[in-house]
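One structure is given here, and the rest of the page talks about it.
Heads up, one of the protein chains got dropped from this complex, but the rest are sitting where they should.
Moving on, here comes subunit A:
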């Protein structure tokens, strides 16, 4: 498999996606720093910048733009590596997707900068942004469909050429990720195209608020899995190779991805647990479905630790936990994702609290939630992506990750982890004390309850600001290292020096993979049925028993 020759044309496509992604990190991190400082009362913003404008940019650029661009850059590189160079047609489609997404991103970003779209990345109606903000976001989604179609074409082309053979694990998992993405973005696309755009232009007078929120969260939860699955691809496929081991089980890896598709989509109500108009029974049904995702999560954790342990023992580790000492902690390609995995332990536990029918009320829309997604997407996913950057970029540009760059990467990872530890711990605790999310500096007229949030050590807004500052330094280092690896790191002179794209081989003892796992019609069929069960009745109700809709309002 490693004999496949690298395609420079595909590398260029991947690098373009990655570059836009890191430009987004640069701007998004500046916003993040300012948010932390404002909330801590450390600085005041100049009158021409609004806190909520920053927050909109931060959410859009980091949660939507960086993630999607990075994922596409990585997946294009991976399918080209494991299934051969893209056909010219597929590559052109990949480029069209790139440009459509980029035009959309620029369009929405300009609207945010002009102050015409301070509605945050969730754009809840009836706050009305400039129509171009919604059009920009729609283009990002449509562009991602086009790029996704290119990868699906490549996959089905491979299967036609290799009929009867099992697809490479990387290609399979990419396909699963793209399918998840297409199924979930349909919801938000319907809402933007048929609700927001006509209404923001004034062609429709009113909007069905509850329906728009439901369509948003139908998309919003699987969005989280769209971020996670590529990180899991790295954990399942690349990490074993980096640590000198093997993929634990091919079939279980595939099964877990299928289960992630099934149980990440029909669950959006768990973001709407405290809102009116959705009967309790339907909320509870989706809570149950949400928790089903524990099965593939436990499988993923098991498989990871099984790989770690088997590899450690092969290297001569003894005792129950001796293998822990054999892991390559000074290799940033392993260390960064590994730190991410550690953060995922409290992150997952917090998720159980959030999704619980009743406990959700305690933390809903408090800073706890912000702490939560910074130690799920903001660290496990992001540190995995950063760890990938250290080898993917030199792989794509024919350069070397030198020992000095590796050391810089280690420092960058440590700074991110330390910063995140302070920021997210403070956010979680403040949230339990009731501090609201999405809120500029406020003492609520020196109300004693609010003043409490400026006391103590962890339950203190200044700790958020401190952690945010360390994080900001780590982010700037990462952006610098990305461009350094892309343009200035020493060139690899021959094949031996060349940076590898680590693709793990499957362990010998692993069993053959059942064919049904590759039968996408079956899995898409099941997910559609689950979606219909979870949503048909409550959504029909939302439409037929809708109150009069809301006219557009601008409150900023």
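FYI, a residue touches a chain if its C-beta (ideal position, glycine included) is under 8 Å from a C-beta of that chain, and two chains touch if they have at least 3 such contacts; residues count from 1.
Methods note: contacts and distances are computed from a predicted model.
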Choosing from "Septum site-determining protein MinD", "ABC transporter ATP-binding protein", "Cytochrome aa3 subunit 2" or "sn-glycerol-3-phosphate transport system permease protein UgpE", the absent chain's UniProt record names it "Cytochrome aa3 subunit 2"
Only one of A:360, A:376, A:417 or A:463 touches the unshown chain, namely A:360
Touch with the missing chain holds, among A:60, A:107 or A:287, for A:287
Among A:37, A:93, A:237 or A:273, contact with the omitted chain is made only by A:273
Among the options A:110, A:204 or A:306, the absent chain makes contact with A:306
Where subunit A meets the left-out chain, the residues are 50-52, 55, 118, 120, 124-127, 209-210, 213, 249, 251-252, 255, 272-280, 283-284, 287-288, 291, 294-295, 298-299, 302, 306, 356-358, 360-362, 364-366, 433-442, 444-445, 447, 449-450, 511, 514, 545-551, 553, 555-556
